[in-house]
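Below is a slice of the complex: some chains, not all, each in place.
Chain lettering (A and B) follows the sequence in which the chains are written, and residue indices restart at 1 in each chain.
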Amino acid sequence: MENKKHKIAIVGATGFTGSELARLLCQHENVTIKHITSERHQGKLFSDLHAQFLGIIDQELESADVIKESELDVIFLALPHGVSMDFVKKWKHKKSKIIDLSGDFRLSTPEVYKNWYQKDHVFIEGFEHAVYGQPELFADQIKKSSLVANPGCYPTASILSLAPLISAGLIQEGSVIIDAKSGLTGAGIKANDTTHFSNVNENFKAYGIGIHRHTVEIEEQFSILGKSKVQVQFTPHLLPIDRGILATSYANTTRKLDQESLISMYTDFYKEKPFVRIRNSAPSIKDVRGSHYCDIFPFWDQRTDRVIAISAIDNLLKGAASQAVHNMNLMLGLDEKTGLEQTPLRP
Amino acid sequence: MENKKHKIAIVGATGFTGSELARLLCQHENVTIKHITSERHQGKLFSDLHAQFLGIIDQELESADVIKESELDVIFLALPHGVSMDFVKKWKHKKSKIIDLSGDFRLSTPEVYKNWYQKDHVFIEGFEHAVYGQPELFADQIKKSSLVANPGCYPTASILSLAPLISAGLIQEGSVIIDAKSGLTGAGIKANDTTHFSNVNENFKAYGIGIHRHTVEIEEQFSILGKSKVQVQFTPHLLPIDRGILATSYANTTRKLDQESLISMYTDFYKEKPFVRIRNSAPSIKDVRGSHYCDIFPFWDQRTDRVIAISAIDNLLKGAASQAVHNMNLMLGLDEKTGLEQTPLRP
């Protein structure tokens, strides 16, 4: 039955996202990995780059040039921002569906893109077709799409944490503050001062204060969900761990709530979403690590009349690779859970 | 000149605070450690409990009973909340100055204490004399006091982060949100589920959401500084590191500011405070680890008209032991910097 499998390619094998995509897809029952590409490392084996794959994926890395003539059902772009759009443009006449894990097609317009990414967009036409790939919120559009912009890691945790309240129109304008914390893999595989062990280990800091690009991504999606402009204060921090994001979201509501009704509202909102788990106490990052789950605890502080919603995801999975696979499942008409039911790895 | 040194005792040798006090005080030029007490371990050597002190402090641990008859200039209480007050009561007729590192005398009234600590206070009279020992804010009162309540670790980082704005009456009521993150030593030396390595390492979580005792401590001090009631949303989180607190404080202001004037305001406010360093970019925990410094970066977000102030301290030092030594220096009329000028240990 091997030949009935969907053919996919992973463009960009070097980074964490590429290797996590490979890990998930090599065990996905409906898929065969036809190409893994890397311009810098073509000719080497995938397991030369990522030693954990020895004997598992010893496939040769190819140039992305092979994609042009290859019949592929899905192409995953695991490339840096500003690079992805070139490939999407180049392959616009191919019939393959594209899932882009960069930020190049997540925003509403080329102008907003330029504003926050300090770069002119080269494929403006893509904005018409691209669908924001948050499977819990936009499954219908994703199913019909051939270009999905896979959401950012912080936006995934942030948006899911408040979506039920935003959608219900219950949030006071101007009151949303998201204090988010991410493991180091969010900074990428490149060696630099930020990723040097001694700057991360036993340390903690905020960064990108007031200017992080994920701010606008969250604001745009909240504005769509809430049907009116939502401003967000978003502050990312760097945790001395490999994986995981925990977002602590604060918001004032337009009317008083209570704990019980808050939990109900969240449970209802996500009742057919198999990978969102509403908890009765605060989740920790290890409760979801290595899995596709997003765990959320919404808390009503009756002393201050404020909601505090805590959400946890694995930034490389629900915040990147497994979310991309989830989108692929939807785009190919497969059961959305296929290949995604790993239990979190703890401890 | 040995006999001109002030005689001090450390009551409670087992915990991190006790051992850090000993480390600082054994090298303090104006002090001699006369007693270190532990009920559970009396008879053992201090270095039996804390192996790093081998050959440095091999002093025998005594019962706290020895304190009664001993002539002491200063007694440090490094005891759990709810235990300290018994000793303060017992020794109320002694001439020794007392510095209590627990929460027993930090709050305004026995009622507030009972409310947040779920315990009746046994020494109500203490509330009349106790001074809140934040050296940067209340040095004059501390100098004259014989009972100092050493501030909590989170409150130290939190209060210093916004004190200039609160004191200037620039904060909008109801807008203060403090999202704080602490290393594990804040949870104490006792072995339990919270302190088990596998629950902390590679993990991160919020706790005490909406109910943490430090909330009221911060609110009370802010209300004193601001001369009107201030409500605070305070959320602590547990970092997978040994030492350090980073507080990210959000507040709306009563008028628009700008980055330059904000920095000036902070620099002016702390200009004669040798251990507060105002930075032009976000501090990280390792910038202050192992030291008495509190580093602060106040940021004006012109997009949202909000202040975000980031502060970093070592929870065991500026948040506990070195702050207690600072208070001692003030109480004894010494140069406030004595024994406190360690450079942060990084990496």
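Following the convention adopted for this analysis, a residue touches a chain if its C-beta (ideal position, glycine included) is under 8 Å from a C-beta of that chain, and two chains touch if they have at least 3 such contacts.
Predicted, not measured: the structure shown is a model, and the values here were computed from it.
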Homomeric assembly size (copies in this file), of which only 2 appear in place: 4
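Criterion: only the chains that are shown with their structure count from here on.
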Distance from the mean Cα position of chain B to that of chain A, given in whole angstrom: 40
Parts of chain A lying in touch with chain B, wherever the complex brings them together: 174, 177, 179, 181, 198-199, 201-207, 209-210, 231, 233, 235, 237, 239-244, 246, 248, 250, 282-286, 289, 299, 301, 303-304, 306, 308, 310, 347
